[in-house]
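== chain A ==
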Amino acid sequence: MINLINSIFRKLTSPTDCLRYPFVKRELPEGTRGRIDIEIDKCTFCGACEKRCPSNALKVTRDPKSWTLNPYSCIICGYCIEVCPKKCIIAHKEHYSPNV
Partner candidate 1 sequence: MTVVPKFNKSPWVVHFNCNSCNGCDIEFLACLTPLYDLERFGILHVGNPKHADVLVVTGSVNHRNARVLKNVYDQMPDPKVVVAMGVCASTGGIFADGYNVLGGVDKVIPVDVFVPGCPARPEAMIDGVLKGAQVLQAKHSGKTPLAEKHVLTRTPTPVDAPAVLEKGASHA
Partner candidate 2 sequence: MLNHVSEITLDQISTEVWKLKQDGYRFVTMTCCDRGESHDILYHFDKNYELKHLRVTLPRGTALPSISSLFFAALLVENEMKDLMGVQVSGMAIDFQGRFMLAEGSPVAPLNKSIPGIGIQIQDKTPSAPEGTVKS
Partner candidate 3 sequence: MQIQESLIALLVLGPLVFGLMMLTGIKGILRNAVVALAGLVTIGAGVALPFYSGATAPDVGLPALITTAGNWIEPLVILTVLAIGFSIRSWPVRIMALIQLGLCGAGLIMARHESVEETKLVVDSLAMIMVLIVSVIGSLIALYGIGYMNVHEHHAPPTAASNNRFFFVLISFLGLMNGLVLVDNMKWLSIFWEGTTLCSFFLIGHDGTTEAKASARRAITINVFGGLAMSLGVFLAAHTAGSESLSVVLTKGPLILLPLGLFTLATMTKSAQLPFQSWLLGAMVAPTPVSALLHSSTMVKAGSYLILRLAPSLQGTPLAPIIAIAGAFTFVVTSALAVGQSNGKKVLAYSTIANLGLIACCAGIGTPLAYAAGVTILIYHAVSKALLFLCVGTIEQTIGSRDIEDMGGLLFKMPLTTNVAMIGMASMMMPPFGMLVGKWMAIEAAVRNPVVLILLVLGSALTIFFWAKWLGRITTTSYHETYTIETVSPWMLSVLALIGTGVVAISVCATLIYAKVIKVISLATFGMDTCPGNISILDSVHSFLGWPMYVVFGTIVLALLAGVLLFKPSQIRLPFLCGENLDLDDHSFTFRGIADTPTSAALTSYYLPLFEESKITSWGNPLAALIILSLFGVLFI
């Protein structure tokens, strides 16, 4: 107890540990998997990503050519990135942002 009281006073006199998130943004490490996106012009619409996505978050159509991601299904596993033959799917560092 005594040592905790000690450390309580230490905490009281030192700056907070808080990251102050919305005001200050954290430096995210390299390789962080955030939101998934595509460099659409490289894509061949082969559909490999759609087939492998464990969460059925992707929809690829050849005609018309479109690649659709449902961020509310994507589990950010990165499997699509691995399987894409063109390596055109990318994971941004920052997270998907909630909508209203």
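By definition in this document, a residue touches a chain if its C-beta (ideal position, glycine included) is under 8 Å from a C-beta of that chain, and two chains touch if they have at least 3 such contacts; residues count from 1.
These made the cut because all candidates are chains of the complex that A comes from, given by their letters.
For clarity, every value in this text was computed on a predicted model and none was experimentally measured.
Among the chains 1, 2 or 3 offered as candidates, the one in contact with chain A in this complex is candidate 1.
Contact residues on chain A toward candidate 1 in their complex (touch as defined above): 16-26, 34-35, 37-38, 40-41, 43, 54-56, 64-77, 92, 94-100.
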